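Now for subunit A:
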Amino acid sequence: MPESPISHTLQVFLHILTVLLLSPLIPGLINKVKAVMAGRHGPPILQLYYDLAKLSRKQAVFSRTTTWIFLAGPVGAVAVGLMAAMLVPFGHGHAPLRFQGDVILFAYLFGLARFLTVLSALDTGSSFEGMGAAREVTFAALAEPALFLGFAALAKSTGSLSLSTMLAHTGPHFKFSGPLVLVLAGWAIVYMAENSRIPVDDPNTHLELTMIHEVMVLDHSGRPFALVLYGASVKLLVLGALLVGPVLPRNGNPWFNWLAFYLALGALAVAVGIAESVMARFRMTKVPQFLVAGVLATAFAFLLMLV
Partner candidate 1 sequence: MDAAQALVDGAAGVAPMILYLLAILFAAFSGVPGLFVKNHGARIAATLMVASALLGISAAAGVLLGGPVASLQIHGTPLVSWGRLDFDPIAAFFVVPVLLLSAMASVYGIGYWGEHQEGARALRFFLGLLAAFLALLVGAAHAFVFLLAWEGMALMAFILVMTEDREPGTRRAAWIYLASTHTGTLLLIGGFALMMMANGSFAFSALPPGFAASGRGTAMFVLFLLGFGFKAGMLPFHFWLPPAHAAAPSHVSSVMSGILIKMGILGFIRLVSWVSDPPVWWGGTILVLGAISGIMGVALALGQHDLKRLLAYHSIENIGIILLGLGLGLIGKSTGHGSLQVLGFAGALLHVWNHSLFKGLLFLAAGSVAHATGTRDLERMGGLGRLMPKTAAAFLVGAWAICGLPPLNGFVSEWLIYLGAFRGLGLSRWAFSLITLGALSVIGALALACFAKAFGVVFQGEPRSDGAAQAHESSSAMLVPMGVLALACAAIGLAPIVISTPLNRVVSTLAAEGQGLPSLGSLAELGWLSAMAVPLLVLGLILWKWAVPSPRLKELPTWGCGYIAPTPRMQYTASSFADGLVQGMNWVLWTKVQSGRVRGFFPFPRRFESHLPDPVLDRVADPGLRGTAFLLSGLRFLQAGHMSIYLMYVLLTLLTLLVWMVV
Partner candidate 2 sequence: MYHDILITLTVLTNFTLVATSRIHKSIQVAAFQGVLLGLLPLTLGLGFQIHILLMAMAAVMVKGWFIPFLLRRALLKVHIQREVHPYIGYTVSLMLCALGTGMSIVLAHNLPLKPGGPFALFVPAALATLFTGFLLLVSRRKAITQVVGYLVLENGIYLFGLMLIQDMPILVETGVLLDLFVGIFVMGIVINHISVAFDSMDTRQLAELKD
Partner candidate 3 sequence: MAWYLILLPLLAAGAAFSTPSPTWRVRILCATAILHLVGTLAALGGYGTLPVGTWLGLDALGGWVLLVISVLFLVCALYAPAYLALRPDRDGRIFTGSLLSFLGLASLLAQSQHPGITWVAMETTTLATAPLIYFNHNRHSLEATWKYLLIGSVGIALALLGTLFIAYAANMGGVEEPLLYGRLMRESALLSRPWLRAGFVLVLVGYGTKMGLAPMHTWKPDAYGETPGIVGALLAGGVTSCAFLALLRIYAVVAAAGEAQFARELLIGFGLLSMTWAMVFMVRQLDFKRLLAYSSVEHMGILVLGIGIGGNAAKFALFHLAANALVKSVLFLSAGNIHRSYASKQLPFVTGAIRRTPVSGWLFLLGFLAITGTPPFAPFISEFNIAYTALTGGHPWVGTAFLVLLGAIFLGMSDTVIKVVFGTPSAQRVRTPYKDTFATTAPMIAALALALVMGLWLPRPLQEMLQSAAMMVGGQS
């Protein structure tokens, strides 16, 4: 759709603002929903903003075991999250940056984030964080294929290798078709795992030795920890956009599209909140099966498209 450069710049501006400012909202929303479901009053929706503000003013404490790599994790997580956000289309049909093959870069950017987080966890020499790191990489090895098979399905349907096209221009024949549903189902599982939500992980308790992500950041404090939390929320947003992208209705009016996008994100947050409150965490041994289910879903999606 032809658009004036003005509106285009506007769109890009909005895109960036959304990532930077709105992402902490999602965890707040999720927690609120969980509290309500549990019949509690719960923290305010803006709680994460307060936390970040406080943490950025706090002093950080470093273990004497650590090296500069200890900081690389949080920093990498945020930087990568923001860069990746530039590749995903939000409300408006095109991401700020798009080129053939950006989808691969998108996936590998999160790989980079994981690499750095794991290293900064191992940097402390704490056996607990080592354990968390081990689980992180183990489960990621199962989440990765699901993500890529989903991409494969979308790429085959749209004949494009750019996220903008794959997500925003899937074409009517594909939208709400069986394959897409399967892909989204698979990705929903990936979403849970990557963002360390129940039933894979529990973002709230820090001392559970059965946790994955949170245990890796035990030793972070102050600004680094703020980065950790912020990075996590950005990840929630970006992957959320990936998840809702294909189903969004796209028509000529960009502002309508943006509205739809925000609503969809909110719905996603609510859904996650509900899921977290009605489900219990899996035992570690069951998590792989859960992820394999995701891989199978996306694989079937691809095969369905051939028939």
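Everything that follows uses one rule, which is that a residue touches a chain if its C-beta (ideal position, glycine included) is under 8 Å from a C-beta of that chain, and two chains touch if they have at least 3 such contacts; residues count from 1.
The set was built so that all candidates are chains of the complex that A comes from, given by their letters.
On a predicted model such as this, the values are computed, not experimentally measured, just so you know.
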| item | value |
| --- | --- |
| Touching partner of subunit A in this complex, picked from 1, 2 or 3 | 1 |
| Complex interface listing, subunit A residues touching candidate 1 | 59-67, 69, 71, 74-76, 78-80, 82-83, 97, 99-105, 107-109, 111-112, 114-115, 118-119, 122-131, 133-135, 137-138, 140-141, 143-145, 147-149, 151-152, 155-156, 159, 161, 207, 218-219, 222-224, 227, 288, 302, 306 |
